[in-house]
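One chain of protein is taken out of this complex; the other chains stay put.
Chains: A and B, in written order; residue numbering restarts at 1 for each.
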Amino acid sequence: MDWGAIVQNALRAAFGLEAAYFALAAIGLNVHFGYTGLLNFGQAGFLAVGAYGMGIAVTYFGWSLWVGIGVSILAAVVFALLLGLPTLRLRADYLAIVTIASAEIVRLVFRSARFQPVTGGSAGLQNFAGEFYRINPYDTGVYRLEAVYAGGVGPFDVVRVLLALALLWIVVDRLLPGRLPGSRRPRVAPSAADADESVASREVIGLREIVLLAVAAVILVVGLSPVAFNERRMWILTVGWGLVALTSLLVFLLMRSPWGRVLKSIREDEDAARSLGKNVVSYKMQSLVFGGVIGALGGLVFVIGNQSIQPDNFGTPITFFAYAALILGGTARVFGPVVGSMIFWALLSFAENALQQGREAGYISNDFLTSTQIGQLRFMLVGVGLMLLMVFRPQGIFGNRREIDLSVRR
Amino acid sequence: MSVADRPAAASAVEALGGVDRRPGVPKPDPILTVDGVHRRFGGLTAVNVDHLEVQRGSITALIGPNGAGKTTFFNLLTGFDKPDSGIWTFDGEDMAGMPAHKVARTGMVRTFQLTKSLARLSVMENMKLGATGQRGEGFGRALLPPLWLGQERANEARALELLTRFKLDTKRDDFAGTLSGGQRKLLEMARALMVQPRLVMLDEPMAGVNPALTQSLLGHVKGLREEGMTVVFVEHDMDVVYDISDWVVVMAEGRIIAEGPPAAIGANQEVIDAYLGAHHDAPLTFEEEERQLAEDHARARAEGEGRT
Partner (left out) sequence: MPVVLLVLSLCLLAGTASAQERAEGVRGTLSNEVDDEDVPVEGAVITVADASGEEVGEVTSDEDGSFALDLPGPGAYTATIDVESLPEGVALRDEARATLSFTLNPGQNRPLNFFFGEDTRQRATTTDRALQLGVEGIKLGLIIAITSVGLSLIFGTTGLTNFAHGELVTFGALVCWYLNFEAGIPLLWAAPLAIVLGGAASGLLDRGLWRPLRARGTGLIAMLVVSIGLSLLLRYLFLYQFGGRTRPFAEYGRQRQVDFLGLGLVGITPKDMVSIGISVVVLVTVALLITRTRMGKAMRAVADNPDLAASSGIDVQRVISVVWIVGGALAALGGVLVGLGEEVSWQMGFQLLLLMFAGITLGGLGTAFGALVGGFVIGLFINLSTLVVPTELKNVGALLVLVLVLLVRPQGILGRAERVG
């Protein structure tokens, strides 16, 4: 088995189109679920509305792609309003049921033969992304995240070493608490709980450190040079990750503002927020719209990257994948969904490639695992991962367990 | 400390001195006037208040046996539940049908029987949330810190002042979820004051608080009156009621059955009958207490969630 190729593929997946797509979907979910406590299980609906808003505007109405993107955003806003109106006054489970149902409604309507002339039915839509690639600034060729120098040490090697050192620094900081400049996050444990040595010692080297060490090792040894894309992919990825950066910045700014404080207070206890004069329903609606629009941008990135819209790409499992990515990275953290999505896709790619190679090398019998079944195994892995995360590590890789434990609901 | 050291207390006692001791009696200067508020749950009448006035600047205790409808009455007045009929005015303003957040902004702020501290926000964030009219709470303006940073600093200073008064200033950066039960009660009261209310409604402020903290909480409640606020509170502990209230309103089976100064209320035959008839308020046995707690819990939950 070629472990080098498996690791390289995993690394590439961490920067690929799916990772950017799910990062945006998960950032939106983070606004909903992580910061506001809204159980939106219909993020797939927002992704679909984003994709189809533009797709229909371009292919059916013949409008410009740029107008189409505006239509997508508008459609996401309308979808959020439609979802929110009946449910935001009700309990959390109702929103969960209505959102998952609405996402299915959206998918069924888009793939319906009845609306085939507009939506393309189950075949979906193509030929809408021309305008986007016409302004591609990248020339034809292969682009690498890290330039490869023929021998000698290049600037990227310096960057690589610095990056790896930074990650190691974080790990050392955890191993030797108090020796290095600490964080300024609110104190979680009062002194009494700090005395709980068993908990403290068990957490010194945890999953977080292992992941950081692994990433540092990969960057040091392999580098980012295997991460290479052609000019078209490079262009959509630039835009996609650019949007990830932009929306993360927006989330960062908003969540440290009084507006974000109201959202968080609603997550903690909406009656308390109400008793302090906050219009809870209005804020929930703003959160739903904001996170939904981010999701719609994700849908746009995905379909422009693939140059094709398929209704069945927006099934309910997509929402659950986005949840898995979000929880993996840590909810209510600005970079949680981004890091989570990258790790999520790297892990999936790793598992899939390893199984595939194991099968080809004869380690895994064909009776046990056909190539089709590898894809199915992937969904199972996500399912198991989601369960294990929720039970044993609800704070994700980088979160703080005690912080989560502060608010076990009812 | 005698009454004379507390001018507001003295004036409240004086103003209520000449008032009749019967249910629904008019007060000289009412801040809150309630008329015909009625709430039914299925076949059960939870609240049926014909008339009630609350004297401005006083501390009014609302007592009654379990299931008397005190908390439901609180919920109705503060917009957390909707009555089947009835009107009420706060400082002359019609409050019927007003949603809870607007009630709070009008200056009528409540706390909860089961404390609602925002566990994963720091104590300071809890406090700052209480400030009203924050410019940074709009989506667009939130993105432009210069528009709200000044106001934020002012709120922070005010919050720190309150925290110091409530002896929580050392906890300002701790998550509220790490506070003890009593500290949470204090935080909740301090947070309510950030709204700058004229009427504070406290639902069992002393429940679950250890005796040492009770005294300090009592002092804080009296302090509110000295600052010109009106206080209405639900309480079970009669010692507390005798200690701090200027006026006592007794509810039973949803109705107001007696009113009067604390000294007079203990002798009232109707009150004694109500308490003895519907079990003594002090739980009879441990199991009984558990049961009552469970019932209250369930009711609070149902009420919280039944809102549409």
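The working rule: contacts are C-beta pairs under 8 Å (C-beta built on N, C-alpha and C of every residue); 3 or more make two chains touch, one makes a residue touch a chain.
The model shown is predicted, which means the values in this text are computed figures rather than measured ones.
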Touch with the omitted chain, as defined above, among A:Q126, A:T238, A:Q373 or A:N400: A:Q373
Of A:V67, A:L81, A:I105 or A:A361, the one touching the omitted chain in the full complex: A:I105
In chain A, positions touching the absent partner: 5, 9, 12-13, 16-18, 39, 41, 85-87, 89-94, 96-98, 100-102, 104-105, 108-109, 112-114, 142, 226, 228-230, 233, 306, 310, 312-313, 317, 320, 323-324, 327, 349, 352-353, 356, 370-380, 382-388, 390-391, 394, 408-410
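Quick note on the criterion: only the chains that are shown with their structure count from here on.
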Distance from chain B to chain A - Cα centre to Cα centre, in angstrom: 44
Contacting residues of chain A [partner chain B, same complex]: 89-91, 186-190, 193, 250, 253-254, 257-262, 264-265, 267-269, 271-280, 286, 290, 332, 403, 406-407
Residues of chain B that touch chain A when the two form their complex: 78, 80, 99-102, 104-105, 109-112, 116-122, 125, 128-130, 132, 134-139, 141-143, 145, 148, 152, 173-175, 177-178, 191-192, 194-195, 304-305, 307-308
